[in-house]
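All protein chains but one are shown at their positions in the complex.
Then we have chain A:
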C-alpha cells in the first residue's frame, strides 16, 4: 500500500492557514484530577511518575511551596501533611481519556490539528486579528466547559512564536489565557522578551543556555537580535531556526516526526481522504510499523498508544474526530502489539465519512533495558491465552492474587507499576465511576 503524501504549501504553515494556535492544558495531570475531584481546587497537588518515583506535574500552589520538577517523592513525603500537599499516582487511563477528549474537541476548530503531546496541540487558524483572538477565547472556554480542564492558547505566525505566546498567556494574567503575538505592539513584545530567559524557549536546554549566556545572550530578546548565521555556525541549524522564528520567519515544519522526551508522534494529512475502516486499518498498520521501527532504533518501549483521525473542517456534512488511548499490556516496541492497539481506532471510524488526517502517538516511553525479563516471553504467553487467564483469576480473586513466574505476585517489575495513590479511573472503568452525592 502506498501511504498518502502530506499536503504542504510551505515548510511551516499549514495549508490555507494564516496563523498557528498552540493549545496547551495547564498542569495537565493535576488538572485532569481536579476535573473529577473539586476538593483539590486551590490545594497544592503533585502527580508522581511511574512507581510513584518523582514529581512530574505540579499545580501553581505546589510550585509556590518550592517543590522542584522531578523531585523524588520520598524527599517531600515527610513534609506533605504539614503542607496540605496532595500527591497522586499517575492515572494514565484517566489522562489518556481526557487527552483524547481535548484533541477531539480541538479538531472541531481547525482542519489542521497536530497533536504535539498528550496535553498540547498546534492548530492552523485563519482570520483577522480580532477573529483570531475571539477564536482563541472560544477554544479556551470550550475545553473548560466540555472537558473541565483549563487551557491557554498562544497564536502567532510560527510554531515557535505560538509556543512563546502560550507561555506569556500562562504567566501573565493580563492575557486571560489567550495571547495573539502579532496583536501585541512591537515595543511591548520586546519588553516581554527582554524579561524572559532563553531557557524558556522551546528547544533550548539548560546546557545550551550556559553557552548562550557566555556569548552575552541572556534573554529571548538578546537571542532575537543575534545574527542567525552566527547561531548556525556556533550552535546548530535547529537553534538558527528558532532565531529565525523569533524574527518572524516560519521555518519549523508543521508535520514532522519528533522524538520528544517521552513521546513519538506519526501524523499525516491525506491528499485523498480515507473513507473506510479497512483503509484506516492500513494507515494504522503503516504508522504502527514506523513507530515500532523508530522505538527500536532509539532503544525505547512505549506504554501507551493513542490513535486519532479527523474529518476536514470544510466539510460540515459529516464531522468525526475519533480518538482512542490504549494502555499497552506491557511496555513494548512490538509491531504486532502496536498495530493491534492502533487498529482499535477502526471501531470508531464511520464508513463513508471522509477522514483527511490520522496519526498515532506513543507515550510513556522508557529504555528497553529497563524491561522485566518476562517480556522475552510476552508473545508466547499471549498465544497460549495466559493473559486472559490471569485476568480472569485476578477478576475473581482480586489483584495480586496471581502473578507470573519469578516476577511473582508482589514486588515491582516495571509493568506492574506501583500506584499507591491512584485516583479512580473515572472514565474507563464501570466499577470506578465518579460518585455524586444524593444525601
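Basically, contacts are C-beta pairs under 8 Å (C-beta built on N, C-alpha and C of every residue); 3 or more make two chains touch, one makes a residue touch a chain; residues count from 1.
The rule we apply is simple: contacts and distances are computed from a predicted model.
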"Formate dehydrogenase", "FAD-dependent oxidoreductase", "Peptidase S24" or "Methylmalonyl-CoA mutase family protein" - which is the UniProt name of the missing chain: "Peptidase S24"
Touching the absent chain when the full complex is considered, from A:21, A:105 or A:196: A:105
Candidate in contact with the missing chain, chosen from A:277, A:296 or A:421: A:277
Chain A residues touching the omitted chain (full complex): 38-39, 41, 101-102, 104-105, 142, 145-148, 277, 326-330, 340-341, 343-344, 346-348, 387-388, 390-391, 393-395, 399-404, 407-413, 415-420, 426-427, 433-439
